[in-house]
Structures are given as structure tokens and as C-alpha cells.
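Scroll down for the structure; my scribbles are underneath it.
The complex appears here minus one protein chain, its other protein chains still in place.
Note that the chains take the letters A and B in the order they are written out, and that residue 1 is the start of every chain.
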Amino acid sequence: MKPLASDRAFLILLAAVLAVVLLLVISIATPFGLSAYLANVIGQLAAFAVLALSLDLIWGYLGILSLGHGLFFGIGGYVVAMHLLKHSHEVTGKVPDFMQFMGWAEFPFYWTGFGFFPYALLVTAVVTLLISGVFGYVSFRSRVGGVYFAITTQALVYVAMLLMFRNDTGFGGNNGMTGFTVVFGWPIGGSRVVIAMAAVSVLMLGLTLLGCRMLLAGRFGVLMIAARDDEVRLRTLGYETLRLKLVVWCLSALIAALAGMLYVPQVGIINPRLLAPELSLEIAVWVAIGGRGHLVGAVIGAVLVNAVKFWLSVAAPELWPFILSGLIVLVVLVFPNGLVDLAKLKLVRPTGLKHMASGTPELR
Amino acid sequence: MAIQRCSQARSIQSLWLTGDWFGRLSARKGRQRSVHMMRRVFIAAILFVAVWAPSLLVAAEAGRADLMGKLCGDAASLGDVGRALVGIAADGSQDERAWATPVARAVIDRKLTCDTKGAVVISGEGSFDALTREQRVAVEGGRSPFLNLKNRALFETAVAALALRTAPDPTQRGAALRTLERQAAGLPEHLFEAAAEQESDAGLRAQMTAVAQAAALNSADPAKRIGALKRISATPDRRALTQVRALVADPAYAGDPEFKRAVDAAIATIERGITAGDVLAALYNGLSFASILFMAAIGLAVIFGLMGVINLAQGEMIMIGAYVTWMVQEGLRRLAPALLDWYLIIAIPAAFLVTAAVGIALEAILLRHLYRRPLMSLLATWAVSLFLINLVRVTFGTQNLNFVTPFYVAGGVPVIGDFIFTWNRMFAIAFAVLTLGITWGLMRLTPLGLNIRAVTQNRTMAGCIGIPVRRVDTMAFGLGSGLAGLAGLALAPIYSVNPQMGQNFIIDSFMVVVLGGVGTIVGTVVAALGIGQINVLIEPMWGAVAAKVIVLMMIIAFLQWRPEGLFAIKGRRK
Partner (left out) sequence: MSTFSRRSFLQATGVAAAGLASPIGMPAIVRSAHAASGTVKLGCLFSSSGTMANIEGRLNHVVRMAADEINAKGGVNGRTIEVAVSDPASDWPLYAQVGKQMLEQDKVAALFGCWTSVSRKSVLPVVEQANGLLFYPLHFEGDENSKNIVYVNSPPASSVLPAVDYLMGEEGVSAKRFFMLGSDYVWPRTINKQLKGYWKSKGIPETAWREEYVPLGFSNFQTLVNQIRAFADKGGGKPIVVLTVVGSSIPDFLREFANQGIKATDVPVLGLDMVEADLEGLNTEPLVGHLNCWAYLQNAKSAANATFLKQWAEYVKAKNVPFKGDVVIDPMVSAYNSVHLWAMAAAKANSFDVLEVRKAFAGLSFDCPSGYKLGMTAENNYVSRGVFIGSVNEKQGFDILWQSKDAPKPVPFSPYG
């Protein structure tokens, strides 16, 4: 199909990402470059960008809106937190807080083995695939779509949040889990480690971008867009949409879990707030603002919105909700394709097939 | 004081006359001399008593002064006073009771001030000295005695006991009896008997005798005990069960077969009553939760059914309704304080119209442009919800609003077993039924309702036959929002009202709508009832969170199997 080099915006973004990685590597090795604080923020933004990409994959290109991607984000986050706590415990011998106030003398049985990172990685993949697979299969087979699917995913993430809020569940409850001291043997607070983690995040962002691009550039991408535009027609043509949707859904879930694994070590705490329905809604907002149906849009939307949020929570905390709501209404009414609409005439040519540029038909 | 002397004199005079009559009576037996002697003896006795009586009075007054002193003492002495007051209610003279009643009342109401000269009671007739009954004002620096929990209980009992004997109004006496009933075993038995003796109202007298019987549970007479058992099992609750169960350890249980039979029968009756109460309580709680869910969801059902718009701002409409109710209350407080208790009723049209107006504005400005794009409208309504929450927060502040609890939603009525019928939830249930009635009436009997149903079933066709679809959209959105406003009004007496309150209802109301079947009122009702009841049944077993989780998982599973919900309008499944 089209050679990669033809899409200017995508390449610019990729280049920017690589540049940031380079900058961060320089910051580790030399005294010049970014401070640990800035690097940390960039790393978190990168994790959010990966999360936005995962939603964009199924929403922008497949037309399925999930308002519960926070669930998979949370799965990745919790598993990596379990690993970090177990690892810290093995290295320093300190018992995690939540066990202390629950009065447990040792870790619950389902915590065994998490000190070993590949095992944690495996568990993430398995649990994510299991949940997304079962849920996706049952929903897509019943032809649940559109608004119903969105609300059901909201309910799902809400249930997960309620479960995780309970201290009896054994994952720190409302307190969450904090007190990570060691990551892969290095102290988690050290500025070099912080910058290195940020570099890893941004690198993963770049890799995810490339991966998604490659997926979309091929036949798969064409099928996805066809399914988004008119699924009935595609089925009439003889394609099995269930398998297509399921595969992309599971892939999207895995990417979201990856984002969670990148986010939690950098922020130093995980807690069920991550599973709040509002946060999952916000992911959709990032993608909508940036421009769904464009990988670049998703990344820019996530980075922009979160950067403004970070800035405003300290500078003008009262203003943030108003700005966010105003932005959403603006995007929804005036720029239905997000910021991409703004730049339509300038640098950016939309990815994928040409006819996408003119108003993508919305789902009914 | 003078009055007492006067009455004393009168009583001595009457005694004298009685003595005279007595003498004359015995004169009939014919001996003048013995009459004279008897009269003398009688008068001597009277004089003896007349000398002794003032000292009794003085002693009584000294007792009262002593009580006053203790009243202004520390916690232990206050306890003594409390117990003494109960004693006065049971054994004291009418005078003493008349004196004690306002004092006890004043201590509870914090209208008694202890100062250097004694104690002052402030009542409706002004302030007067507690001991001498003279009018005087409290000296500067006085303080009210503070009741700790133990003493408070004693004084509350004393107030009730005194009211039982002295209150002029039978309803007050009845209320006092109900208060005392619960602690009957700890009170002097003859309190109830004495009260029953002087009681004029027949019904009350019967009740008092019954309570006296119930208090006799531990008396020596086995017949009385069995009577007490029967009486106690007539009002079954867990407290009674504990009392009766304790008797199993009593020696009479093993010894007296009749007593054993009575105790067993009582236990069985009480347990039955408790079970009945528990079942009723579960049903009532379920019904009340369901009514709340229904009211939150009905507006959403109308909007979603009609336009396919998921209105994430529905919770905020509920919140606005509650805030409008509060503003009506504040308005009434300033302009017409006499009507303050009726603010809930007066606010009904206000809540409906204001939220309907907000809904219509929302639809006209925002959603109109998005009606073919349900997912975008979802995001847009979420933005509006965020905006509304923060607007209200900035305008009114984050604190919970202060609502007056009108008499018709305060307290509760014990029915059977441990089941208490609380009025505020009854109000919510009644309101939900009213809302259901109005909505159903609207949908079935008005042209607007007909249009709404038509557009819900087939939008394009309805447009083709000339129904003004856009206008129906706007009106329906207004209706849906107005219903949410009414929900906010009904919830004000039950939940805390703050800018965040709407968030608690969103997920639940969506589940009700989607489960019930989009666009049908029946579906919403059934779904609300089902969810409410199941939730309430699971809650005592595994806790509130587990109940919510289980219910949500059940709904999600159900929707995967049957996505159109319980009562769906037939249509093509895409």
C-alpha cells in the first residue's frame, strides 16, 4: 500500500518522539538537559499518549467507543505495582503499608511470584486478554455496539473500581499501593532512574506509533475502516467482522495495559481512582480533542490536554474544569475531527485512505 | 405558701366538722360525755397532725431545697436528682409533682440556670425561681447544668413519668407512656398502676394497665408473670425477645410447667413477629431504593428512548432540582415563614420548570446539532455535567445544604417487629408513584405524549407524517430534565445535597434504563423494582459494595444476552 514516508505529520511526530528520547538519554549521561521533574512529567505524558493511542485504534479506526479503557490501564498498573512492591519487599524487607493496617502477616497467595518481572508481564497479558476477550466476544457476538457498548464498558470499569476500593480485595483498597522503593534493582527515587524511566516511556510511545502505523497500513487497516463505516455491508460481502473486532479490541486492551505499566512506576502510587469512570471518559476526550481517526491526533490530544491539566492544577485550580468542558464543547460542535481540522490546510494530510478527510460518517 | 396555709386551715376546719359529725354519730349511741371525749381525742389527733404536717411540709421543702442544691452540683448529684424526680412521679403528692414537672422539663430543655441564689427556670410565663416560684431573673454568670448521657436518660425518664401523671392533654400522656414503655421493667411498678387509677381516658387507662402488667415480668406472682409474658409478646421486637429469652435461665422455667409453656409460646410469637418485621423491612427498603432509582431514571428513559442521546448531565439535573428546592426554602424563610414546612410541596412546580428550562436550553444550544452523533453527544453532555457541577460549586459553595425537615417527613412509625416505617422514604415512594402517574398520563393521554411515542418508534416516518420532530425533541428533553428535577426534590430529605450529588446516580440510572428497555416506562419501573429489591436483599449478607457489584455484573451479563432490555420496543437489531 502507501509507503510510510508519504505521511508528513506522522513522520514529524515520530521524529519529535525520537528527539525527546535522545534529549532524555543526554540528560541521564550528562549534567545538561532536562531536570528529573520535567523528565518525569514527559514520561507520564508519554504513558497517557500510549493510552490514547489504544483508544484511537478501536474508536477512530474501528468505530467502537469504549468508555472503560481505564480498566485495562488499571490492570497494567496494578500488576506492575504488585511487582514493584514484591520486589521492594525482597530487596529491603519492608512490609507494604496495606498489609500492616489489614493486619496480614504475609502476602496473600495470589501475590506469589510477582517479584519476577517476566511473570508479572505474563500475568498482565493473560488477565487483559482474558477480560477483554470474554467481554468482547460476548458483546460482539450479540451485536452490542454503539451507545450500549459504551455504557456497558463504563459500568464494567465502575464495578472494577468498587471492587478495588474494598480493602478486603487485597490490593490496598482505597489507599492504593505506594512505597515503591526499587525498580529492577535501582532506587526508584534517583534522578537518573526517573529520567531513564521517562526515556523508556517515550521510546515505547514511538514503538507503539510505529506498530499501529504498520497495522493500519496493511489490509487490516482497510478492513477496520470498512467495518467502522458500514459493518453490515462488510458482513454482506462475506467478511467475518467478529474476529476482526475481537482481535483489535484485545490488541487495544493490551496497549492500554502497557500504558498502565509505564505510568505507575513514574507516578509512584496506584490507587482505584485510576479506575474511575470519569478518567475513562477523559481518554475519549483526549482522542476527540486531538482528532480521532488520526494517530497523530490521539498523541497530540493526550499530551496537550494533560499538560494543560498539570499546569492548571497548580496555577489556577478553579479554572481547569471550566476550560476542559469548554474545550470539549468546542471540539464537539465546531471541530468534529478535533485539532486536525484546524491544521487541515497546512502541514497535515490525514493518514489512511483519502475519503476519510471529508466528514467521517458517525455511528448511528 | 399562704395558699397552702389557707388550705391547711380549711382542712383542719373540715376535720373539726368531721370530728363533730363523728361525735354526733356516736352521740346516737347516747352518751354525751363520750362524745365530748371523742371529740377531744379527735381534735388532739388533728392538732398533732397539724403540728406535724407543717414540719412535713418543711421537710418536703427542705427536700426540695436539697434537690435544688444537687441540681446545681456535679454529675453524680444530678443523677440523684433524676432518680428522685422519678420517685416523685411514682410516689409523690400532686403538689410535688406539679412542682417537679416544670423543673425537669427545664433541665432537659436547658432552660434552667443555676446561679448564686439557687436556680431559675425560664418558661413561657417568664422566669421564676425554681424553689419558691417567685418571679426573678437569673444573676449574671449563671450556667445551665450539663447532662451527660446517663443523666440525660434519667431526666428524660423523669420528664416522661411526670408527664404521665400530670400532663393535661391525653395525647401528651399517651406519648409519655410510649416513651416509658421501653424501660418499663426498670421503673417502679406502681407508677403505672397509680397513673392508671387517676386516668380518665379509657383507652389510655387500658394501655397503662397493660404496661404495668408487662413490667411485672420479674415479680413474685407467677400469674402476673404469665400476664406480663402475654403482654410483651403482643409487641414483638428483638428487645422483647432478649427479655423473654433471659427467662429460660430462670428457675421457674424448669420448675413450673405452665410458666415454661408461656415462655415458649411467647418466644415463638415474638420470633414470628420479628420475621414478619424483617420481611416487611426488606420490602420497604427495596421499594424505597427502587423509587429513588426510578425517579432518577425516568427522565433518562424518555430522552434516551426518544433521541438515543445518553445524557450524562442527568445527575446534574437532579442536583439542580435539589438546589432549586433549597432556594424555594430560603425564599419562604424570608418572605413567608409560616409556610416554611410546606416548601417541599411549593417547590414542585419550581423544580420541574427550572430544570426543564435548563434541559431545553441544553438541547437547543448543544444537542440539536448532534442528534445524529450519539457518541459525540455523550461527550458533550459530560462536558455540560462538568460545567454545571463547577458552576454550582463556585456559586453556592461545596458545603452540604441545610434543609429544614418538615413534620411530614420526620421520624417514623414502628409497625411490627423491628420494622420502622420512616416518613421521608415514604415521601420518596409516594413522590415516585406520583411521578409515574404523571409521566404515564402525559404519555398516554396528551398529544405531546403521542408524538413522543411516535418519534420514539420511528423517527423518520413520524417526520414524514407531519409531526414536528425537532419540537418534540426539545419538549421531550425538557420533560426528561424536569422529571430529574423532581427527583432532586424528593431526594433532598434523604441524601446530602452538594454539587457532587448527581454523580452517585448516573451509572445506576443508566443501568435501570438499559435493563428495562429503552423508551418504555413499564420497563423502567420493573427494572428499578428489580434492581432495588435485589440490592437490598444482598446488602445485609455481604455489604453494600458487594451488593452493588453483584447487581451490576448481573445486569451486564443480562445485557450481553439480551441487549434490548426487558421490555423493548420491537425493532431491527443491527
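Note that in this section a residue touches a chain if its C-beta (ideal position, glycine included) is under 8 Å from a C-beta of that chain, and two chains touch if they have at least 3 such contacts.
Just so we're clear, the structure is a prediction, and the values are computed from it rather than from any experiment.
S.K.: Would you mind spotting which of A:Val41, A:Leu57 or A:Ala259 touches the chain that isn't drawn?
M.R.: Missing-chain contact among the listed residues: A:Val41.
S.K.: Quick one: say which of B:Arg239, B:Arg471 or B:Arg562 touches the chain that got left out.
M.R.: Checking each option in B:Arg239, B:Arg471 or B:Arg562, the one touching the absent chain turns out to be B:Arg239.
S.K.: Using the document's definition of touch, tell me which of A:Phe107, A:Tyr137, A:Tyr239 or A:Phe310 contacts the absent chain.
M.R.: A:Phe310
S.K.: Just the residue numbers, please: which parts of chain A touch the chain that's not shown?
M.R.: 5-6, 8, 11-13, 15-16, 19-20, 23, 34-38, 40-42, 45, 97-98, 100-103, 162, 165-167, 173-176, 178-180, 189, 267-271, 273-274, 303-304, 307-308, 310-311, 313-315, 317-318, 320-321
S.K.: Under the stated touch rule, tell me which residues of chain B contact the chain that is not displayed.
M.R.: Residues 75, 110, 146, 148-150, 152-153, 156, 237-239, 241-243, 246, 281, 285, 288-289, 390, 393, 397-405, 410-412, 414, 418, 420, 422-425, 494-498, 500, 504, 536, 539-540, 543-545 of chain B touch the chain absent from view.
Simple rule for what comes next: only the chains that are shown with their structure count from here on.
S.K.: When the C-alpha atoms of chain A and chain B are each averaged to a single point, how far apart are the two points in Å?
M.R.: 51
S.K.: Of all residues in chain A, which touch chain B in the complex?
M.R.: Residue positions touching the partner: 65, 67, 138-139, 142-148, 150-152, 154-156, 158-159, 162-163, 165-166, 232, 277, 281, 284-285, 288, 318, 321-322, 324-329, 332-333, 336, 362-364.
S.K.: Quick one: which bits of chain B touch chain A in the complex? Just the residue numbers, please.
M.R.: 308, 310, 312, 366, 369-370, 372-380, 382-384, 386-387, 389-390, 394, 506-507, 510-511, 514, 545, 548-549, 552-553, 555-556, 559-561, 563, 573-574
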